[in-house]
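Here the complex is missing a single protein chain, while all its other protein chains stay put.
Naming follows writing order (A, B and C), and every chain is counted from residue 1.
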Amino acid sequence: MQPLLEVKNLKVTYDSASGPVQAVRDVSLQLQRGEVLALVGESGSGKSALTKSVMRLLPPSAAVEGEVLLNGTDVLHMPERHLRELRGKAMSMIFQDPLEVLNPVLTVRRQIAEAVRLHDPQADTEQRVRELLRLVEIADVERCAASLPHQLSGGMRQRVVLAIALAAQPQLLIADEPTTSLDVTVQAQILDLLKSLQERLNMATLLISHDLSVVARLADRVAVMYAGKIVEIGTAEEIFYQPAHPYTWALLRSLPGFSADEEELYALPGIPPTLIDPPAGDAFAPRNEYALAIDYEQMPPFFRLSETHFAATWLQDARAPRITPPLQRRCGE
Amino acid sequence: MSEALLSIRDVHYTHRLSGGVSVPALRGVSLELQPGEIVGIVGESGCGKSTLARAVMGLLAPQKGEICYNGINVHHPQNMAEKRCLQQQRQMIFQNAALSLDPHFSVEEIICEPLRLAQLAPQQGSYREEAAYWLQQVGLDALFLSRRPQQLSGGQAQRVAIARALAARPRLLVADEPIAALDVSLQAQIVNLLRRLQREQGFGMLFIAHDLAMVRHLCHRVAVIYQGRLVEIAPTAELFRAPRHGYTKALLSAMPLPDPRQEKQRQPQYYEQPVSDGGVWHQASPQHYWLAEDGEVGE
Amino acid sequence: MNQRIFQLIKRLLIVIASILLLSVIVFTMSRLAPGDPLIAYYGEQAEKLSVEEREWAMERLGLNDPLPQQYGRWLKQAAQGELGLSYKYKQPVMQVISARMGNSVLLVGSSFVLLCVLSLLLGCICACYEDSLIDKLLRRSGIVFSCLPEFWFSLLLILLFSVLLPLFPSSGAHCIGRADSIADRLHHLVLPLAAVLISHAWYYAYLVRNKLCEEVRAEYVLLAKAKGLSRLRILLWHCLPNVLPGYISLMVLALPHILGGTYVVEAVFSYPGLGALIYESARYHDYNLLMVLSLFTGAVVIAANMLAQALNERIDPRTAGINTEVSYYD
Partner (left out) sequence: MTDPRFELVGAKPQAEAAPQKMRRHRPPYSTAVLLALIVLPCLLAEVVMTRDPAYMDLAHCLVAPCREFIFGTDSLGRDIFSMIWYGGRISLTVGFLATVIATALAMIIGSLSALAPRWLDALLMHITDILLSVPSLLLVLFLQAFFRQNSVFTLSIVLGITGWMGMSRVVRTEVLQLRGCEYMEAARLMGGSFFYLLRRHLAPNFIPSLMFMAVMQFRSAVMAEATLSFIGLGLPLEVVSWGSMLSLAQQALLTASWWVVVIPGAFLLVTLVCVTNIGNHLRKVHSHGERNL
């Protein structure tokens, strides 16, 4: 079956003040219809650049190489006019900070109506706006529609952004850290909403987060990114229960539910490398307590662990010493 | 019971906005902090927890109630000595560390500023050595001494801010969401750092956060604030084991777990009731108190 | 509804209070100005008056009274439409002004409207094609034209288009005896209008462009793009409404500058408007006329300011009750 979204050898290079940054370094992935894939990584790992290049929202100064195929058509080299028809209709996106992405001077109604009218000029816009707001579980539809973004709470704003994204029933929803700026309780509500909508509308979803625990509820598959590359990809169960890459271990260990020590939290030492001049070998090696000598010299290839599970670490090589993952699950109390 | 380091008694604060609008932020919060204790304050954004931190630091004056540090009223110190004592012994770190560092200062100047202002002699010989010592304490190289805040990343800036706060050897540290703007892995670094330093220096700390995950590993007691009212306070382990107030339960159930099987079945609880000005305090165990609405039956 | 009326009344009161305060300032300045006040009433004869005659005249005109009393009297007369005599023209001030008003309104009005439209248009084009050739050209010329003194630019225009290439007349509002010909009036308007427009439009376009370029970096543009909107639509429907309140405030703040500039241009082109009048009145120490002209100009700007604030609140309801701060320097 043809996947809904296929990214092949994507490379993104930004121009920054101190030189060109290789934000995404040769990433390939596939997303099936109705599937939820989570991209997890620290800030600066290139997950946002990856999703933005799928939507082609990167600034003109960013150089993008490789292929992004949506339903088999190349998005990256499509003329702007065709692209506009895809955006909103075939794929849409929600963002980290809903207050920032909503236009501060336009009412919620106008902003949603605009998206509706754009893809279906014949629709009864008023009716559809109300439907959409009900779809994202907003109780007082009329009041919300007449409000300006700054009059709403953070959770409400994110719902409005979601309503805009769903206006033309997209096949693919990209959610870029949709709950990072929200309170924990609101985060749970938004995740719930995303989950139920995803199931009801059978939307493929690309969920981005820096927090592994946030994606556990939604993700069918998880890809862990570090320094512009995917280091491990597999089903959610494989990633959470049989992680193979030391970076995934580190991410899991730093979560309170996993820490081996009741007292001390595990903290990954150091900071991510700048991608202006990425190191020759595994970019994670300098922070990796299980680094092998070869990690400093040669980039590890993907090792296949199962049909769906791949990890880019030399530890999976037959010649490498066996390491027991330093994980002790304590969650569930 | 020993003398409390910080006591907050029935503090009310209302924000007065332009156009005659007033927004109540704190509605009768009382709290005590013992020397060397870490109390976490948890609540959603806009619940008044930052207002509380600023009131403790004397940056805002509550309309009602009083806040005392070591018996000194924070808002009306009696004499110069008390004022000095407050300025030196009570330090604060902010959510956005980068904004709390003057862009024209070098890291060395930043760390030494409280010492110079309090006219404290550096304990490590010179000011420069003192600054280097504190940098090392927060896990940064002495190379950073001559850097400027623009050249620091978010986590580094927060460490410098912590170094500055601790250089004055405070007895009370108020941390206003110091980790909210950081990545998970950096959050853990900062929490570990604060914990280690607290053990070594023995200061008391008011740690404000909006999520419970990190609070659990740092705080001795946790206070939950909801809509400007303190609704539950308990030792950390107890609060996590047996929460009583509906909001605390919601907060706990909303904490995402890194376990897909459990997560996919979980039914989070929501709590959206308004909290009235009334209510009765119940004691669930010696140190565990929670606020029940009138009519709600406490066990 | 009630609140809206209350707001309106409050605004009107502020306008009136501002104009009154302005009149106090201007009145005080004109009275404190050295020079023989009697000249304003008796012309050159005043110098020939004897000491007793002077004393008598001062007494009679109330010039010995304390300033507040004089101001009160002036205000009372002003309310009845009597703003005193112009020393130079020996006519009531109002009469002198109204004779010239039409010409100035034509020049100032048309240049202001054109300026607003032109700068907005240019600004949008440049923001749309940021860093393109036209944008770079505008940025450079924006700086150069903002440094160009209006009077000198007018001189250059005259030199080029009246002296070297006699295409347009260099002075006046119309040819003698052809006051009714619209074509002739427009013909005379071309150079002064061009002088005002060119020396200001680039600069304001440059400011609009900068604001828009900042706006284009806002996150909401991403969502608008993700919806599938076209670039032009995003710029005009999303970015522009965010820029407009600042732009309107800016143009109002710029109004005195544009007025000042127009007055200078009028003087260079000997265009019979208020501008030429102002410089004449200053040269001949005709303070009564100068005072009324300043008061008049100021009142126009104050009223425009209030209007702009009301307009801004319609565009961006967040600014309601808040003074949109625009620094003239950005």
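The working rule: a contact is a pair of C-beta atoms (placed from the backbone, for glycine too) under 8 Å apart; a residue touches a chain by one contact, two chains touch by 3 or more.
Just so it is clear, the model here is predicted, and its values are computed rather than measured.
**Student:** Just list which of the chains on display the missing one touches.
**Tutor:** A, B, C
**Student:** Identify the residue among B:V23, B:L143, B:A237 or B:V280 that touches the chain left out of the display.
**Tutor:** Residue touching the absent chain, from the options given: B:L143.
**Student:** Of the residues C:I9, C:I25, C:I134 or C:A310, I need the one that contacts the missing chain.
**Tutor:** Missing-chain contact among the listed residues: C:I25.
**Student:** Identify the residue among C:V105, C:L121, C:A282 or C:A310 that touches the chain left out of the display.
**Tutor:** Of these options, the touching residue for the absent chain is C:A282.
**Student:** So which bits of chain B touch the chain we can't see?
**Tutor:** Residues in contact with the chain left out: 57-59, 83-84, 87-88, 90-92, 94, 96, 99-104, 113-114, 117-118, 140-141, 143-144, 147, 150-153, 156, 164, 168.
**Student:** Considering the entire assembly, which residues of chain C contact the chain that has been omitted?
**Tutor:** Counting only chain C, the missing chain is touched by 18, 21-22, 25-26, 29-30, 32-35, 128, 130, 143-144, 146-152, 155-156, 158-159, 162-164, 170, 213-214, 216-219, 221-222, 225, 231, 234-235, 239, 253, 256-257, 259-260, 263-264, 267-268, 278-279, 282-283, 285, 287, 290, 293-294, 297-298, 301-302, 305, 325, 327-329.
**Student:** Spell out, residue by residue, where the missing chain touches chain A.
**Tutor:** 17-19, 57, 59-62, 269-271, 274, 276, 285-294, 296-297, 314, 317, 319-321, 323
One rule holds in what follows: only the chains that are shown with their structure count from here on.
**Student:** Which chain has its C-alpha centroid farthest away from the centroid of chain A?
**Tutor:** Of all the other chains, the one whose centre lies farthest from chain A is C.
**Student:** Just list the two chains that share the greatest number of C-beta contact pairs.
**Tutor:** A-B
**Student:** Chain B to chain C: how many Å between their CA centres?
**Tutor:** 55
**Student:** Between chain A and chain B, what is the gap in Å from one C-alpha centre to the other?
**Tutor:** Comparing mean C-alpha positions, chain B is 31 Å from chain A.
**Student:** Where in chain C do residues touch two or more of the other chains?
**Tutor:** Nothing qualifies.
**Student:** How about chain C: which of its residues touch chain A in the complex?
**Tutor:** That would be residues 218-220, 222-231, 237-238, 241-242, 315-318 of chain C.
**Student:** So in the complex, which bits of chain A are touching chain B?
**Tutor:** My answer: residues 42-43, 154, 183-189, 191-192, 210-214, 216-217, 219, 236-237, 240, 250-252, 254-259, 263-269, 271, 329, 331-333.
**Student:** If we count contacts the way the header does, which residues on chain A are in touch with chain C in the complex?
**Tutor:** Touching chain C: residues 55, 57, 80, 84-89, 92-93, 95, 97, 100-106, 114-115, 118-119, 148, 150, 161, 164-165, 167-168 of chain A.
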